[in-house]
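A single structure is presented below for examination.
Removed from the display is one protein chain of the complex; every other protein chain stays in position.
So, chain A:
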Amino acid sequence: MSVPINSYLLVALILFCIGLYGALTKRNAVVVLLSIELMLNAVNLNLVAFAKYGLFPHISGQIFSLFTITVAAAEAAVGLAILISLYRNRNTVQVDEMDLMKR
């Protein structure tokens, strides 16, 4: 008897909701990036769970999650580079003060 897939999916769902809430409400841009990483992690957990317990279990779920991890790392690097460049120009890391295109 192993842990049912519902438990893994529930943990991933809670993680995704916390990440969504953080990405929408937090004002610090670094924290928003961290919340997006949390959401990507929840998706990875789903993919690996489906690779073992899904209707058609196959190892390709793990390979998909490896690709997602790679893309997430690239996204974090580029996001932080944009953040540092913005900080040099505008001297702020708050999301609601980044309104260059609204003026």
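Note that in this section a residue touches a chain if its C-beta (ideal position, glycine included) is under 8 Å from a C-beta of that chain, and two chains touch if they have at least 3 such contacts; residues count from 1.
Methods note: contacts and distances are computed from a predicted model.
Considering only "4Fe-4S dicluster domain-containing protein", "NADH-quinone oxidoreductase subunit J", "ABC transporter ATP-binding protein" or "Phosphoribosylformylglycinamidine synthase subunit PurQ", the record for the omitted chain gives "NADH-quinone oxidoreductase subunit J", by its UniProt protein name. The set of chain A residues touching the chain not shown comprises 1-11, 13-15, 17-22, 24-28, 30-31, 33-35, 37-38, 41, 44-45, 48-49, 51-55, 57-60, 62-63, 65-67, 69-78, 80-85, 87-89, 93.
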